[in-house]
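Could you have a look at this structure, given as structure tokens, before my questions?
Of the protein chains in this complex, all but one are displayed in their positions.
For reference, chains read A, B and C in written order, and residue numbers begin at 1 within each chain.
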Amino acid sequence: MSNRLGSKYVVQIFGQSHSPMIGAVIEGLPAGIVPDMEFIRAFMARRAPGGALSTARREADVPRIISGLNDRGETCGAPLCAVIENGDARSRDYDSLRDVPRPGHADYTAAVKFDRHNDIRGGGQFSGRLTAPLCFAGALALKQLEQTGIRVRARVLSVAGIRDADVDPVHPPMDGLCEGPLPCVDPEAARRMAEAIEQARAEGDSVGGVVECFADGLPAGLGDPMFDGVENRVAQALFGIPAVRGVEFGLGFAAAELKGSAHNDAFIVNDGRVLTETNRHGGVLGGITSGMPLVVRAAFKPTPSIAREQRSVSLSRGEVAPLAVSGRHDPCIVPRAVPVVEAAVACALYDLLLND
Amino acid sequence: MSNRLGSKYVVQIFGQSHSPMIGAVIEGLPAGIVPDMEFIRAFMARRAPGGALSTARREADVPRIISGLNDRGETCGAPLCAVIENGDARSRDYDSLRDVPRPGHADYTAAVKFDRHNDIRGGGQFSGRLTAPLCFAGALALKQLEQTGIRVRARVLSVAGIRDADVDPVHPPMDGLCEGPLPCVDPEAARRMAEAIEQARAEGDSVGGVVECFADGLPAGLGDPMFDGVENRVAQALFGIPAVRGVEFGLGFAAAELKGSAHNDAFIVNDGRVLTETNRHGGVLGGITSGMPLVVRAAFKPTPSIAREQRSVSLSRGEVAPLAVSGRHDPCIVPRAVPVVEAAVACALYDLLLND
Amino acid sequence: MSNRLGSKYVVQIFGQSHSPMIGAVIEGLPAGIVPDMEFIRAFMARRAPGGALSTARREADVPRIISGLNDRGETCGAPLCAVIENGDARSRDYDSLRDVPRPGHADYTAAVKFDRHNDIRGGGQFSGRLTAPLCFAGALALKQLEQTGIRVRARVLSVAGIRDADVDPVHPPMDGLCEGPLPCVDPEAARRMAEAIEQARAEGDSVGGVVECFADGLPAGLGDPMFDGVENRVAQALFGIPAVRGVEFGLGFAAAELKGSAHNDAFIVNDGRVLTETNRHGGVLGGITSGMPLVVRAAFKPTPSIAREQRSVSLSRGEVAPLAVSGRHDPCIVPRAVPVVEAAVACALYDLLLND
Partner (left out) sequence: MSNRLGSKYVVQIFGQSHSPMIGAVIEGLPAGIVPDMEFIRAFMARRAPGGALSTARREADVPRIISGLNDRGETCGAPLCAVIENGDARSRDYDSLRDVPRPGHADYTAAVKFDRHNDIRGGGQFSGRLTAPLCFAGALALKQLEQTGIRVRARVLSVAGIRDADVDPVHPPMDGLCEGPLPCVDPEAARRMAEAIEQARAEGDSVGGVVECFADGLPAGLGDPMFDGVENRVAQALFGIPAVRGVEFGLGFAAAELKGSAHNDAFIVNDGRVLTETNRHGGVLGGITSGMPLVVRAAFKPTPSIAREQRSVSLSRGEVAPLAVSGRHDPCIVPRAVPVVEAAVACALYDLLLND
């Protein structure tokens, strides 16, 4: 069903932007784990709004675990459920949005699908807010992956066409990204991206970007052929993040322009281990991990909710109607999407690991 | 599991390149349908090798339906199983490939995953040959979609960096593509692509490309939020095709470079129907169809099997070993991938329709 | 995964007896429904402890819906999550139970499975308390079924070998069962059952029984052949209720003793509708509903937690240890199981209906 991810590490997300709570039910964690709440909170804080580049909405986003732990605070084998209160939801009138859907947003398609009973408040279940419980599940997965030596790290590859520096995917930048809301290899690129975001905000507009995610320490042999391989599962998770329009692995679309002789990665032996000399394949061959770092990119469209007046229609009157979206909206979702991409990839990889 | 797609239109594919047969078990078709074998054969012929641009391997690829039909040749509600004989499989020695994996191919990852018991003959279960039963399932889905007015059509957008002409995604080219193995809007682009493929073959090399697929006639409201939306399902199907490295919807990665004001599609009313004026969103908003044409692209890497000598390793000796792949291989998989993309998209869309 | 039921009406249950909350996440309800909280509370009250025949534990069991409703209180298409506080959980020492498992209970098997991290408090996730969210989900399903004319009703067929009167399964007693904790056709049988339960309590012992459930108004044609038929799905739901040891349909085990000529139900025509004259098949033929009332029975073992001293072992010392279970326990689970059986059957039937 719609809000569930995974077959062994199963994440069931629930909630809407303005429902009393949002949360996740998680099955598949081994028993005996004490969730590292400090780590979880720090990870989720990266996604939380409030940064200089984000919306003004304040959310504590403190997850409360309401099931799944025994009296010693360890996972007990029962599904773990965590909830987050939706505290700062402004009570205002959404009737106008209900009638005049925002261009580029799910308002219209949700109205059709749910026969106009969709929750219009704050984007309802289509809100980026739903990525908070995904980050909770991702943080738990990251901790589990870490124990087997697997690390997952994302950077902002581009915003508004401004690109970070290239990296060698044989040695992805798991550490050493610049701090702040736009983790990049090149701090100067991050600075220029931030400027572009600020300028878009000033113009009542928005910008998009690309997040690139790496995972190293993966054993070779994870993933299944055809429809259940690494790409299929990671893509399913990433397309679950609002605003993602494309997902690519290794060289991705750029691979389509190369010759085979220039794209194939030669196998080498290093200390008895089989590796590839280069990593254009991004760590996956035939849907199965090769042992080289995973490289995956997700393209985010510009935030559809913009202050500028746009053309829409009144669903009730069946005629054109102008629309200016008020409220608090990120001029660029990319900074907050970085941990969300890490979370989605971590959930998919941990599920692959448990299925092995 | 690995070779199964869909939740209501379920396609279970089986076989390897050189197993006695390959085939598919299909659940979810309504009872009472008489499979249009003429249409199926014609559709599958587009994927079959033997064209000027393809391998020399001849396959009749005539599917035989061995279950699922009643005595009048109608679907009876039981799973439909179709098999295809693997007639023209050359009996030769694959021991060298077993020891020296082909760069860019699944030989190595399959050897690790399956503890060196993987079927090395002709690529085993990783062979593009497995897309024949996918095309069978896709042809059945296409016929069902057609009855509700939904059409699916793919073109070659680029090969080796040579691009076809742009189209207006509000009016995608469902008809009017040039004939031949490289369906394009611009026959001249197709001609130059063919040249590039021939040149790659002459050089013992290969090239990749991008296939763009359109679907029109879709009702608004198909698909589910988050992890079970149109993008998630279509991407899962497309990444099941060997050599796909990226999947994008609407403007895809290009959307990441635009401002919101330039990317959002204004809603309009036309004859009482809500449409969008432009179609940068590619027919999907929030994982749900908008009623506008679906636009999706899949990037294919260059065929990894090339005649040129490459560097690999001997798994048994743990040392570097040169490799020159003999045998029949497509210098470019893109021409044959066009119907396969249509099949994958059709299976996913029909599944969405049945889930509605 | 373990706590999830259904493919279209999906019920994901979470919680343990003494976790902060228990609850359920439900997907598959149509949008636009206003949950009938009065009906839900009344239905859940039938399961709640506190009756003369039940434990002394008081639970308000008031479900709170924390997601899935829009601002008008209607289902909005997002997963509906309801939570119930675990208020009256006595804080006491469970260390003895952790070491000395209760005979007939899951203490030992859970300790093995979860490496002794299982939540031992109040039976943890194996507690009958987890049937409260199942009843919540069942109440919603019952309301949906009711709208298509389908009714579900269970009675106590037997307790401690004392049987209620026979009924004609062509006309099952959807109404007219006696009131009170032991709904029977024959109030005298109910009275004797109650006596047997009271006597068991007085002896520090427990008794089991059989619950029989009927559903009428079912259309013919629901259910799928082989592994996804009515019996498979209903049995999966019923075996999810703690203490169920057997499930049978129609005449069930008694059918095994009949001849075909005495077991087959003759088809008849009534007002143009095809019916069967008798209903020994219990409404299901070949996994598919026949349009006749569904008849299913579930056997409940006697409550394993009894006050009498029993023989067990100390897991830490590896030696025999006596055990006397203190705490509040139902001497017979059957009265409270009646609505739980209705809920499980309703969830399975509604899922079948949505899959049709």
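The criterion applied here is as follows: contacts are C-beta pairs under 8 Å (C-beta built on N, C-alpha and C of every residue); 3 or more make two chains touch, one makes a residue touch a chain.
A quick note: this is a predicted structure, and the numbers were derived from the prediction, not measured.
**Student:** Just one of C:61, C:224 or C:342 touches the chain that is missing; which is it?
**Tutor:** Reading the full complex, the residue touching the unseen chain is C:224.
**Student:** Specify the residue from the set C:20, C:240 or C:339 that touches the hidden chain.
**Tutor:** Within the whole complex, the residue contacting the unshown chain is C:240.
**Student:** Among C:62, C:288 or C:354, single out the residue that touches the unshown chain.
**Tutor:** Spelled out, the listed residue whose C-beta touches the missing chain is C:288.
**Student:** Taking the entire complex into account, which one of C:96, C:109, C:148 or C:326 touches the absent chain?
**Tutor:** The one listed residue touching the chain not shown is C:109.
**Student:** Of the listed residues C:35, C:138 or C:304, which contacts the missing chain in the full complex?
**Tutor:** In the full complex, the listed residue that touches the missing chain is C:304.
**Student:** Among B:44, B:83 or B:137, which one is in touch with the chain left out?
**Tutor:** Considering the complete complex, B:83 is the one touching the chain left out.
**Student:** Pick out the residues on chain C that sit against the missing chain.
**Tutor:** Residues 1-5, 13, 101, 103-106, 108-110, 112-113, 125-126, 130, 158, 160-161, 200, 203, 205-210, 220-229, 231-232, 235-237, 239-240, 242, 244-253, 255-269, 272, 274, 276-277, 281-282, 284-291, 297, 299-306, 308, 310-313, 315, 318-320 of chain C touch the chain absent from view.
**Student:** Touching the missing chain, which residues of chain B?
**Tutor:** Contacting residues on chain B, toward the hidden partner: 1-4, 8, 10, 12-16, 18-23, 25, 27-28, 31-32, 64-71, 74-81, 83, 94, 110, 113-115, 117-121, 124-125.
**Student:** Contacts of chain A with the missing chain: which residues?
**Tutor:** 7, 77-78, 225
What we mean here is this: only the chains that are shown with their structure count from here on.
**Student:** Farthest chain from chain B, comparing Cα centres?
**Tutor:** It is C whose centre lies farthest from that of chain B.
**Student:** When you average C-alpha coordinates per chain, which one falls nearest the overall C-alpha average? Tell me, please.
**Tutor:** Per-chain C-alpha centroids compared to the overall one single out A.
**Student:** Taking each chain's centre as the mean of its CA atoms, how far is chain B from chain C in angstrom?
**Tutor:** Here chain B and chain C have centroids separated by 46 Å.
**Student:** What whole-number Å value describes the gap between the mean CA coordinates of chain A and chain C?
**Tutor:** Going by mean C-alpha positions, chain A sits 39 Å from chain C.
**Student:** Multi-chain contacts in chain B: which residues touch at least two other chains?
**Tutor:** Within chain B, residues 225 contact more than one other chain.
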